[in-house]
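Every protein chain of the complex appears in place save one, which is left out.
A, B and C label the chains in the order they appear, each numbered from 1.
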Amino acid sequence: MSDEYKDNKIEAKSADSSSGGYAPPVEHIPAKEAPEQELYHAKSFWTKWVFSQDAKVIGVQYALTATAIGLVGLVLSWGMRLQLGFPETFSFLGPATYYQSVTMHGMIMVIYLLTALFLGGFGNYLIPLMVGARDMVFPYVNMVSYWVFLAAVLVLIASFFVPGGPTGAGWTLYPPQAILPGTPGSEYGIVLMLVSLSMFVIGFTMGGLNYVITVLQARTRGMTMMRMPLTVWGIFTATILALLAFPALFVACIMMTLDSILGTSFFMPDIFTMGEKLKTGGGSPILFQHLFWFFGHPEVYIVALPAFGIVSDLISVHARKNIFGYRMMVWAIVIIGALSFVVWAHHMYVSGMNPYFGFFFATTTLIIAVPTAIKVYNWVLTLWRGNIHLTIPMLFALGFIVTFVNGGITGLFLGNVIIDIPLSDTYFVVAHFHMVMGIAPLMVVFGAIYHWYPLITGRHLNQTLGKIHFWVTFLGAYAIYFPMHYLGFIGVPRRYFEMYDSPYMTSAIGLNQFITIAALIVGFTQILFLYNIFSSVFKGEKSERNPWKANSLEWHTSDYPPTHGNFGKELPVVYRWPYDFSVPGSDKEYIPQDVPPSQVSTAKAEIT
Amino acid sequence: MSQFDISKLPQGGKGFMHDWGSDQRAFKGVPWGKAMMWIFLVSDTFIFSCFLISLMTARASTTVPWPYASEVFALTVFGVEVPLLLIAIMTFVLITSSGTMAIAVKFGYEKRRKLCALFLLFTALGGLAFVGMQAFEWSKLIFHEGIRPWSNPFGAAQFGSFFFMITGFHGTHVSIGVIFLFIFARKTFRGDFDTGRKGFFTSMKSNYEAIEIMGLYWHFVDLVWVFIFAFFYLW
Amino acid sequence: MFVAIIFALVIVGSIIFHFWSPWWWTPVASNWGNIDDNIILSFWVTGTVFVVVCLFMAYCVWRYRYRPDRKAEYKPEDKKLEFRLTLITALGVAALLAPGLVTWNQYISVPKDAMKIEVLAYQWGWNFRLPGNDGALGTTSVSLISDENPYGLNPEDPNSKDDILVMDADLHLKINQTVKIELRSLDVLHNFYIPQFRAKMDMIPGIISYYWFIPEKKGDFEILCAEYCGLGHYVMRGRVLVDDEKDYSNWLARQITYEKMLAQKSVEKKLLIAENKN
Partner (left out) sequence: MEQNKKQEVHTHKIGIYLWIWGLLFVFSFFSYMVDYLDFQGLLRWTLIVTFMLTKAGLIMAIFMHLYWERWAIVNVLLWPMTLIGVFITIMVSESHYTFFTRLFYFVVGS
């Protein structure tokens, strides 16, 4: 299809012709396929702001809740770092507390912070706006989704206060250890954790169905799939992954709950502990690991894909250049998503599973690197010959590229089954996943907040604080995790409360202390950021409409910031992809998606 | 502005390309609720698949003999042991209710209010009968056969665990379905879908599409039973 | 300007750190030196990509920084370039993967002459079992564990009689003797890991996992438990001592077999009974 435009220098059209024979003529407006969405109009304060059915409000609720619980995760990481860096000094942390901190830190960060923030927060806020819908398709279900999520968070918090404390089984919750004495919280903590996770899955499914159907079925006229911003693509694909991956977690949670409270033996083999043989027997702990990672690996892409999408938009807008290779970017997201379901056992290379799986999973795992690499290339090629504004979102996007490539590359070490053997379960793995998941997507979260804050509040965040925030976070986090890889090479295992008496550790004590100090500095800088967020609501510099001169629909609503129903009387009609920056021959520097070709002065740009 | 007409769109593989390349909707002519139910069912399929895969794994990796389902679930009628009799009846009841549901959906689309409500009611009663028989089966296993989730006299302990967990989870699906069937039967009968009366919780209008969505769910429950029947009882 | 320089410095700093920091892996002491070779290969391939991509990014940031009079290029895609990059990456991946899989194949194929050793893990310690003269280990079951039979050996199995029980956290190995480690856990997951040997594998209750290696250097190595196993995970350590022929047989001579232990225990028991009678 794009052959038509081959000899035309501008291939702007290319972006939406790929998926087949359908390309509307230039000024054509397709017929409406369905009547307007019926909206729920809130009448009181409560239904407007608290039990709100407006996706924008729900998005903010999700984001605030996730941030709040994320701060708990951050504080727990300080405790861990203090113990690791200065084991003698901070002896108030016993091993039980330490392991509980590790577990809750990992679980909170992955599930309750990042998943909820990207999908529940950004997904809710941005999807309807970006695809030109008035709201999510089922606002009521969407609202329930948030409340179930909140309940899940509360159950999680409750587990801190039950006898025995929260579970200390590691965020992977491997049985039989998770439910046997010898592990902190093996009685009540673990059950609450499993219940909380199950609730999270249920709540998420309600929200996730909304996001998927809104993208599939509620786009505005002219908004083809291939005209959606990559942000939407990332969140959309991640949501599909979540809908297919969370079931495995849900099932694993149910089975482990039964093992723990009913005494069934799904995951309990013949065990001899505490001087006697347990009554349970015959089950398979490896089964849990398979179920967990069938969920767990897609999960890491659930937090990565939205980041991929958002960062593409940040780079494009702030470099004033179209994203390079949009079509490849979309396909890469989809392929990564699909492949992520067939690599799960790379977390189990040393688990004692059937050793021949190593061949299969190493191959699939390394194949994923190819589409990912394409994305990385396209990000940097978008910078090439751009006109780069070094705004704060752009800085964070750059930070993301560096940390993501670094972390991705260490992933290649781990994915190659034989190299994983010495490195698995050491700090090399910890460094890998913090680089690629702890730091890289968080960079995008921060960048995205600086980018869309004006849209949400109508005010800018303070720029000076923002610059400090970026530099300290980026350099500090890099200083934490880059050296950490080398701890792994020495052989330091993860989840060690302390090992200062070990010959492997003697050379690295100073390094560990350095890491702790860096972590504390980075951590406290986040307070600056929080202060910035809350104070700028009132004191921030007023932002004019569309301050970054972006093309996507969310900046072109009738009210700014957008209000209930998002768009005015008529939904916008879309004529082009969202990346028409610096189109040659056009007198406009950027052409928003809803500007009809007739209003753009050049003939060439009309192709879009 | 031309009218949108779904029957003019290309079909088959071409239609696939067209729909995905088009604007507004990827699933042409599929209402939101129905699309949502379908995607939910795919997700739910993964849940049941994980359950059944776990069952398969446990069964294939245990060295303790697996109880022989057709004896465990036999029913004595007039002094004769008939294997799986109750299960067979349950299967037939569930299939029947699936049939009546399909017919209810048909009447729904033809807007034949009373017939639709009637067949919904049949379906609900079928479901209720199914749950009832399941309750009977559970109590028989627990009280007469001595099967517990954590152990049983016939062999591998996982047998009971999986039995109660999987049929329990399926039974929950059926029960939820039954509740909604009754609600929908009432709503249909009252004419909510003709008058556009607003829902109690959502305060949104609904129409006969709701019946089709309900139908999808109900057929899915039946579908899952087909697999459970094969994997648990016959294997 | 300043931004680009800092990014470039971060990359250069990483390279410097990599080559000049004192932290590097422990010298290999087994036959798995080819794992190190694989790691080095990965370092070069991926390290190069990392440096090139990031420096290119820094260059772009500097070269194409905002100028009011400049207009960005408009270039939606370049199929040729994208295809080439994909191809190069695929080749790079294949170059990493192929030798890795070959080595993995070695890792899971145990040589015929390997001596079998059982490593028994429990919360939180290590025991070992060596085959006797028959070279075979007897079957076990946790239901058989008792004071007389701490390993749960099968008394009916002829192979178990002469099994040597090392109820101690120190294991001795003979240098250059191929060993196949059979990993067994009594309670939860553990992992038998010695950084210098490069090899590791989880031990799972209810199943036996394995790996093999040849200790090629004499010395005293610390065993780490590398799979989280509860509160004592971090103190679950042991020692492997790689001895030469002579020291090894001395050590071996001091160990007792299952049969002997049974005999000893029954003597003790008789004594105990006799005492009670008095």
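Convention: a contact is a pair of C-beta atoms (placed from the backbone, for glycine too) under 8 Å apart; a residue touches a chain by one contact, two chains touch by 3 or more.
Quick caveat, the model's predicted, so the values are computed rather than measured.
Here is the thing to keep in mind: the chain we left out touches A, B, C in the whole complex. If you put the hidden chain back, the residue from C:Thr48, C:Ser141 or C:Asn176 that touches it is C:Ser141. Residue B:Leu223 is the one among B:Leu75, B:Met133 or B:Leu223 that touches the chain missing from this view. Residues 5-7, 9, 11-13, 15-16, 19-20, 26-31, 35, 38, 41-42, 45-46, 49-50, 53, 56-64, 70, 83-84, 88, 91-92, 95-96, 98-99, 101-103, 105-106, 109-110, 207-208, 212, 215-216, 219-220, 222-223, 226-227, 229-230, 233-235 of chain B touch the missing chain (whole complex, contact as defined above). In the full complex, chain A touches the omitted chain through residues 34-35, 244, 284, 286-287, 290, 294, 341-342, 345, 353-354, 356-357.
Along chain C, the points of touch with the absent chain fall at residues 139-141, 143-144, 154, 157, 182, 184, 206-208.
The criterion applied here is as follows: only the chains that are shown with their structure count from here on.
Taken as a contact graph, with one node per protein chain and an edge wherever two chains touch, the assembly forms an open path, each chain linked only to its neighbours along a line.
Averaged Cα coordinates give chain A a centre that lies 32 Å from the centre of chain C.
Shared interface positions of chain A, i.e. residues touching 2 or more other chains, are given as 281-284. Those residues of chain A lying in contact with chain C across their complex are 10-12, 14-15, 95-96, 99, 168-170, 174, 176-177, 180, 182-184, 269-273, 277, 281-286, 319-322, 324-328, 350-352, 355-356, 358-359, 362-363, 366-367, 369-370, 373-374, 376-378, 380-381, 383-390, 395, 398, 401-402, 405-406, 409, 412-413, 416-419, 421-422, 424-426, 471, 475, 478, 482-483, 486-487, 489-491, 493-499, 502-504, 507-508, 511, 579, 581-584, 589. Chain C makes touch with chain A in their complex at residues 3, 6-7, 10-11, 14, 17, 21-26, 32, 35, 38-39, 42, 46-47, 49-50, 53-54, 56-57, 60-61, 64-67, 70-78, 81-82, 85-86, 89-90, 93, 96-97, 100-101, 103-105, 107-108, 122-123, 141-143, 145, 152, 183, 186-189, 191, 193, 195-196, 198-207, 209, 222, 224-234, 237. Residue ranges on chain B touching chain A, taken from their complex, read 1-4, 10, 14, 16-18, 20-33, 35-36, 39-40, 42-44, 46-47, 49-51, 54, 57-58, 61-64, 149-151, 156-158, 161, 165, 169, 201-205.
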